[in-house]
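Removed from the display is one protein chain of the complex; every other protein chain stays in position.
So, subunit A:
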Amino acid sequence: MKSAIHTLTQHPDIYLGNAADAAQSPIERLPLGVKALDTALAGGIPSAGLSRIRCHQGSGEFQLLHPVFAAQRNTGKKVIWLYRHQSINPVWLAKHKLLTDSWLLSPANEQDALWACEQCIRSQACSLIVYSYASLNAKAARRLQVLSKQYQCLLLNIDYNLQTFMSLPVNVDCELYYKDTQWYITLHRVVGSWPKSDIPICNPLPASNDAIITAMRETQSASVSTLTGS
């Protein structure tokens, strides 16, 4: 019941008068499970509001966000995926236990995508929106940031356009990149903490042939040593 009242007190349509200050609580954060990163993020990604991740498509960005998705499963609310050209794989959603709670939206243009995003936030039926339709401009980002904080919704902007960089009014603005066989994250902006560059992280491949290669090498070295011995 406590959380139900908490939802009410956070509702933007309810005027709390003098109790408004008392109702405000410190920012709730969702840790990512990477110690160095969570420390730099002051505990994790804020559970409400807009956060941006910039990276190349297929950099393991959703793998990094897995704890965030796991936190949304028990909310009973929807996870919205807004995208343009590609499609989200339902089997991947099912493997991450997100299939029944997910809706996939692929609007025809960016204006419709922003409209749909705003409707999803306002509906209060969604706990997480993954927006990878296009890069956000400052005006749209400000609007979505205010709305998502008001309606207690987490909006993740996955930006695959690395050509241009524009500073946006977001909670967390980070960049995931690969350099010399190592993955790094640079935090351009973190609400409640300072920016930090080049945080090394572990970002494993979904699968690899390493085990087979190692086994073959061991077999080869064993056969070579046998031949040498004989």
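Please note the rule applied: a contact is a pair of C-beta atoms (placed from the backbone, for glycine too) under 8 Å apart; a residue touches a chain by one contact, two chains touch by 3 or more; residues count from 1.
We adopt the following convention: contacts and distances are computed from a predicted model.
This figure omits one chain of the complex; the name its UniProt record holds, of "Peptide/nickel transport system ATP-binding protein", "ABC transporter permease", "Right-handed parallel beta-helix repeat-containing protein" or "Protein ImuB", is "Protein ImuB".
Among A:116, A:134 or A:154, only A:116 touches the chain that is left out of the view. Only one of the listed residues, A:78, A:143 or A:189, touches the absent chain: A:78.
Across A:35, A:56, A:139 or A:217, the single residue that touches the chain missing here is A:56.
On the side of subunit A, the interface with the absent chain consists of residues 1, 3-4, 56-63, 76-78, 85-95, 99, 102-108, 112, 115-116, 119-120, 123-126, 158, 177-178, 183, 205-209, using the contact rule stated above.
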